[in-house]
Each structure stands twice: as C-alpha cells, then as structure tokens.
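The following block contains the structure, expressed as structure tokens.
Here the complex is missing one protein chain, while the rest keep their positions.
Then we have subunit A:
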Amino acid sequence: MIQLLLKMIPYQFFHPWEVVDLNRYSRNISTLSQEENQVLLQSKVCVIGCGGLGGYTIEMLGRLGIRTITAVDGDVFDETNLNRQILSDEHKIGQSKAIAAQKRMAVVNSDVKVIPIVEFLNESNAQSIISGHQVIVDALDNIPTRFILQEACHSLQLPLVYGAIAGWYGQASTIFPNDKTLNKIYRINTSNGKEKELGNPAFTPALISSIQVSEVVKILINRGDLLRNKLLFINMLDHEYDVIDL
C-alpha cells in the first residue's frame, strides 16, 4: 500500500527543480516501473551511426525518455538511404544524419537533448566521443569500425549493444567491457559483410534496432536477461530466430 501511495506521488515531488511531464511516459508504466522510468530520464546513451539502425534506435530511446542521447555520424543522406533510414526524407538529401537526429527529436520529445557529433568514429576520436555515457549503441555500417568501437568500450569499461543487418538477416548481442564478443562473431575482421551484396530493406533495421533498444533499457534498469555472450541471429526469410551461445 505504501508503495502504491509512493507511486502516486508525482515525480516533481522528488525533483522539484525540474518539471517533467510524466503523462507522456504513462504508457511505459507498468512495463517499466516509475522508478525505472526515472532511471531512463537520467540516462545518457551514445548511438554510433545514425543510418538504418541508428535512426530507429534514437527514435525509440527518445520516446522512452532517455534524456541525453549523443548521435554520431559524419555522413549525409543520399537517395539510397530513403528505403529504410527513418531520419531521411526527400528534403534532407545532402544534409547531416546526426543533425537530422537532433532536429527530429526536438519535435518528438523536447525533453530529450540530442547532441549531434558530425564525425565518423575512428581510433583517435572514439574514446572522447563515448566517454561519459552509460551505454553505447553500435549502429555502424561496417565491421572494421565496430572493432574500433569495441576496443574503445573495453578501454573505458562501458557496455556496448551491438546490432548488424544484411538483407533478410540481422543479429544482435550485448557486449560487456571484457567480453570481446566481436572476435567471436567475426572470425576475420573483413570489410566484406553480406550487406554489400544484399543491401538492406526497410524492415530489417527496424527489427534489430528494437532488440538493441530493449537491451539498452535492460542494462539501464538492471532487469531481465541480456544477450551477453550470446548472439541473436534472425533470418526473416525462413523465420528462424536463434539465440546462440558464443
């Protein structure tokens, strides 16, 4: 009963210095408790890549109420992005993907601060970009940069939520700092992923991004099973959903 009463006390009671419209998040409850919602409101997540996976990921993180999202991408939109990248539209061709993420969230949830970084991740900027966040999301589009990100997360001891797609296929995993899971997913650090042949349709990034966002939330609220040392491999063509121990 006391707990119930506590839940009825508005969030502002605990944080009188900031006014948060909790009604916005009322449909998150009771999937997420009020306390868990508050954790999300205080969280900082860094999304590396604002293309297919990253666009959906930022959209969901912002709607969930992750108050600070760093959106990292040095690229601009081109026509080939329109089939799947939710941040792209015909008016944004030639414009920065990271800045598009900021503009989009400003109209979806103005409580959320999206910090755009218009840079490609590399060995020299990786640590400074990811520093200060609770969780990092790998929404990159190539395998070599994923290894740079894994190494930076290892150095700074930050959890990394990995996702990758190619055609009908997608995979996701949650990588804690010392796991080095990418070394098990990619026997060879190759730049030739199957996406080069298959491309990516509209539905694959949305699906894998959803899995990644749910992993981010579970890390932040410390509840549920993570895909740690596991790979979720999804084949939508044949309806196969395998969780593989790595």
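Criterion: a contact is a pair of C-beta atoms (placed from the backbone, for glycine too) under 8 Å apart; a residue touches a chain by one contact, two chains touch by 3 or more; residues count from 1.
Basically, contacts and distances are computed from a predicted model.
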item	value
Name per UniProt, for the chain absent here [options: "ABC-2 type transport system ATP-binding protein", "Molybdopterin converting factor small subunit", "Acyl-CoA dehydrogenase family protein" or "ABC transporter permease"]	"Molybdopterin converting factor small subunit"
Identified contact with the non-displayed chain, of A:L140, A:L158 or A:I175	A:L140
Identified contact with the non-displayed chain, of A:Y25, A:F77 or A:Y169	A:Y169
Which residue of A:G51, A:G65, A:P116 or A:P159 touches the chain not shown here	A:G51
Residues belonging to subunit A that touch the chain removed from view	49, 51-54, 138-143, 146, 163-171, 184-188, 190, 192-195, 197-198, 200, 205, 231, 233, 235, 238, 244-246
